[in-house]
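Excluded from the complex is one protein chain; the other protein chains are retained at their positions.
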Amino acid sequence: MLIVMHHSASEEQIDQVISAVQSMGLQAEPIPGSLRTAIGVLGNQGYVDDSTIRNLPGVRETIHVSKPYKLVSRDFHPASTEVTVRSAVFGDNRPPVIIAGPCSIESEEQMLEAARTVKAAGGQMLRGGAFKPRTGPHSFQGLGVEGLKYLRLAGDATELPVVTEVMRIEQLDAVCKHADMLQIGARNMQNFDLLKEVGRLDHPVLLKRGMSATLEEFLAAAEYIVAEGNGNVVLCERGIRTFERATRNTLDLSVVPLIRDMSHLPIIVDPSHATGKRSLVPVMAKAALVAGAHGLMIEVHPDPATALCDGAQSLDGDGFSALMGQIGGLQDYLRTH
Amino acid sequence: MLIVMHHSASEEQIDQVISAVQSMGLQAEPIPGSLRTAIGVLGNQGYVDDSTIRNLPGVRETIHVSKPYKLVSRDFHPASTEVTVRSAVFGDNRPPVIIAGPCSIESEEQMLEAARTVKAAGGQMLRGGAFKPRTGPHSFQGLGVEGLKYLRLAGDATELPVVTEVMRIEQLDAVCKHADMLQIGARNMQNFDLLKEVGRLDHPVLLKRGMSATLEEFLAAAEYIVAEGNGNVVLCERGIRTFERATRNTLDLSVVPLIRDMSHLPIIVDPSHATGKRSLVPVMAKAALVAGAHGLMIEVHPDPATALCDGAQSLDGDGFSALMGQIGGLQDYLRTH
Amino acid sequence: MLIVMHHSASEEQIDQVISAVQSMGLQAEPIPGSLRTAIGVLGNQGYVDDSTIRNLPGVRETIHVSKPYKLVSRDFHPASTEVTVRSAVFGDNRPPVIIAGPCSIESEEQMLEAARTVKAAGGQMLRGGAFKPRTGPHSFQGLGVEGLKYLRLAGDATELPVVTEVMRIEQLDAVCKHADMLQIGARNMQNFDLLKEVGRLDHPVLLKRGMSATLEEFLAAAEYIVAEGNGNVVLCERGIRTFERATRNTLDLSVVPLIRDMSHLPIIVDPSHATGKRSLVPVMAKAALVAGAHGLMIEVHPDPATALCDGAQSLDGDGFSALMGQIGGLQDYLRTH
Partner (left out) sequence: MLIVMHHSASEEQIDQVISAVQSMGLQAEPIPGSLRTAIGVLGNQGYVDDSTIRNLPGVRETIHVSKPYKLVSRDFHPASTEVTVRSAVFGDNRPPVIIAGPCSIESEEQMLEAARTVKAAGGQMLRGGAFKPRTGPHSFQGLGVEGLKYLRLAGDATELPVVTEVMRIEQLDAVCKHADMLQIGARNMQNFDLLKEVGRLDHPVLLKRGMSATLEEFLAAAEYIVAEGNGNVVLCERGIRTFERATRNTLDLSVVPLIRDMSHLPIIVDPSHATGKRSLVPVMAKAALVAGAHGLMIEVHPDPATALCDGAQSLDGDGFSALMGQIGGLQDYLRTH
């Protein structure tokens, strides 16, 4: 941490800050400049809580050098992590893992049909939501545990590993029983109790970026899970909230190469939630792969017009098949460039 | 809802949209314009889910006229709601309720001292966090149930009603036992399960705006609580996330008069979390009252320099007393203007 | 336009709104709903200014159906536009146009070397800034007209068409004399006088999106130019300002397919300014092409370490050559998928 003093800070104020740093068990190294003094803080093993220093007299600002994450950072763990979910492997030098399926599980038939569609087109994992967070209280809220069974059944019938969102700690038992991978949704990215609980399990975790989360906060959320012992975390960019509302969210694709540089964890992209428009999904899916995504999460519904949730952003079977064909060609390109 | 067709939409496409609307049990009223046709949707009793219509061929966009909230809207409930928390009353024509106390409960002594400071300066309610959501996993996470007891004890000793944040459904029993008002934090504003559960209780609720929540989403979150039967909801603006990082968040004070116009629920302001800087708190607290806030939530700590959480934005006893004196004079002005 | 009345609006208020619409020479069509009345506005030939209606008593909100652009909209002009800048052609079914060169023109030698680098690697157009907008007043401000001559000379020597930014109307003569295409920078996207002046010229125009401009405002800015008679406009996405500061701006790639759908004008992408980081440029450049961009604008500097401007985001000759090689393979893929 660097503590920047005001131009007019007195010697006494500087000494007071140095004492405060030392009383935290850290060293303080004054760096006198031509216009002002800065004080380097040394000896910390990670992020320093600056709340007792930031407002001391004469302090203009504190600047963090250490980040609030370390275990997930490539700086300290250079080798890329591979996350295995039965037959699907997320990682460098692996084909991208395409996860597909409906926004919400509606019935056994719907899930089976969706699973067959995903399988036939070449998808590697099946998704489906049993517990749905909805902005308004009067929308369809999901089938719950009953839905989890349909998901499992459809996964088994097609030999596709399945992933589903868990929204509450109490749902963990049921979800772990039926799903191969646990999804933490964007709204729960900073539900720290849930993150810690999931960190104590063995199941691989798909962690979605919160819609107003910075990259730093996203990685700090992953750190919560890894710090508890579960290193099988796959990150997922799904769009952030900005002033632009022509798309549902703003897909921040640049974080894909940036996260690959800053962290050893795999990163995938969800173009369906990011754009909210079916017509944009295929093209942004391909752009995400070129940007370096280790996989995709795509909403696919046998009959989007009757979907109980997010039909407008779901591909139908033909649309998904066409996309998978295009992705195949793209992988040939990516392998050789 | 209004469905806007493309300039070049065919008669057949228009008919298909009309059929889709009718199959939802609603009426469709075509409005032919000089450049394009729009289709009004009539007969709905609230927000219409447009996901099956938005992507039909020939549809350019759908525009919502009904909002995803109705019970909390002044349009349907013109009379302002008063929310009573023992001796404290939030409402029009009431003095603003000043809630104060430390970010986190650290010990029995600290809470007692904080409570006496709040009481002596004229505060009406006591706050303190027992369960702390922290961005990084290695920061102080709160005292839990033990902390709730200290809060209750400090409240009883000073005859101040107490409010504290509940982060998980399983904490509800303990929190309800010890607190007079339940706070839903910004990160949980769209934790719909928690909202519904809280909606089934009698305790008054303080609902904080999510850091990237629109006004519409904020009111829809309150609707979740009220729809379950608990109408004792107080809203709280605490800053939103924007590109500007000179303050911790951007305090969106304009929503105070706007919410007073759109909803019958009381609205208070938390200038401590919004600004993140002690020096800005008093002035923004006063600005909030002038903007029409029914109350304030202020972080006060007996000794901010040693606070385990958010010391940089906490007032000490003298600072809070000075602010309360200034607020007194302001109320005289507000009563007469 | 649709005018939505309050639930409790009186008949008299509705009549007053209808009169106000009619006094604008337009028709008003009341649409009585179960909860409230809406009033459709018909007969307008484009965007309606609602400022005299929005605040009439009983009006809850006005909703625009027509957009503030029409000439640039695909809705009214379905055929895609091709923009030709000497040997470079921006358009559907054309290879992407790669524009490259230094942020700022520093000397005749630097421009010649940059031009040769661009040409050798296969770039189709040369860029270079003579007038530099800089955030702080003490940074290098550009060589001015002298720089334009170096740009022209370097373009002629390598047979590359050249594009450069014009910041003021008075610079137009000089810029038109030396450049083949005029660039309007992000900060000037709503400099309407400049847009109109440029609209009266024959030179093709590269219009960059403002850093806080919505898609609608971006297209409305293009409309200013086209409305004056100059239809040779190429749009350029270069990142928007959001809460995320890990990259210089947030590259909003989803607007590429969206603009291709909404407008007939070509759209290119500038990954250098968007990301601000050299290491992210190649991968985002390729992602932009997959997203459907008709071209790219890439900062290339013979020796980025000594660049007077934006060296950190500039590729050197080897980096640019490598990127061009990868783009070649990508075009093969795009042609066949």
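By written order: A, B and C. Residues from 1 in each chain.
What we mean here is this: contacts are C-beta pairs under 8 Å (C-beta built on N, C-alpha and C of every residue); 3 or more make two chains touch, one makes a residue touch a chain.
What you see is a predicted model, and the numbers here were worked out from it, not measured in a lab.
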Open item on the list: Given that one chain is not shown, which residue among C:Gln13, C:Ser80 or C:Gln190 touches it?
Closed with: C:Gln190
Task: Option touching the unshown chain, where C:Ile99, C:Leu206, C:Cys309 or C:Leu330 are the choices - done: C:Cys309
Open item on the list: In the whole complex, not just what's shown, which of C:Phe90, C:Tyr150, C:Tyr224 or C:Phe320 touches the removed chain?
Closed with: C:Tyr224
Task: Positions on chain A contacted by the hidden chain, ascending - done: 2, 4, 6-8, 29, 31-36, 38, 40, 42-46, 60, 63, 65-66, 75-76, 78, 241-243, 245
Task: Footprint left on chain C by the chain that the document does not show - done: 20, 46-47, 49-52, 54-56, 68-69, 133-139, 141, 167-170, 187-188, 190-193, 195-196, 211-212, 217, 220, 223-224, 227-228, 241, 277-279, 304-307, 309-312
Open item on the list: I need the residue numbers on chain B that touch the omitted chain, in ascending order.
Closed with: 212, 214-216, 240, 242-247, 250-258, 261, 274-275, 277, 279-280, 283-284, 286-288, 290-292, 326, 329-330, 332-333, 336-337
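Everything that follows uses one rule, which is that only the chains that are shown with their structure count from here on.
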TODO: Name the chain whose C-alpha centroid is most distant from the C-alpha centroid of chain A.
DONE: C
Task: Distance between chain centroids, defined by C-alpha means - chain A, chain B (Å) - done: 26
Open item on the list: Nearest whole angstrom, what separates the Cα centre of chain A from the Cα centre of chain C?
Closed with: 31
Task: Residue list for chain A, restricted to those that touch at least two other chains - done: 212, 277, 279
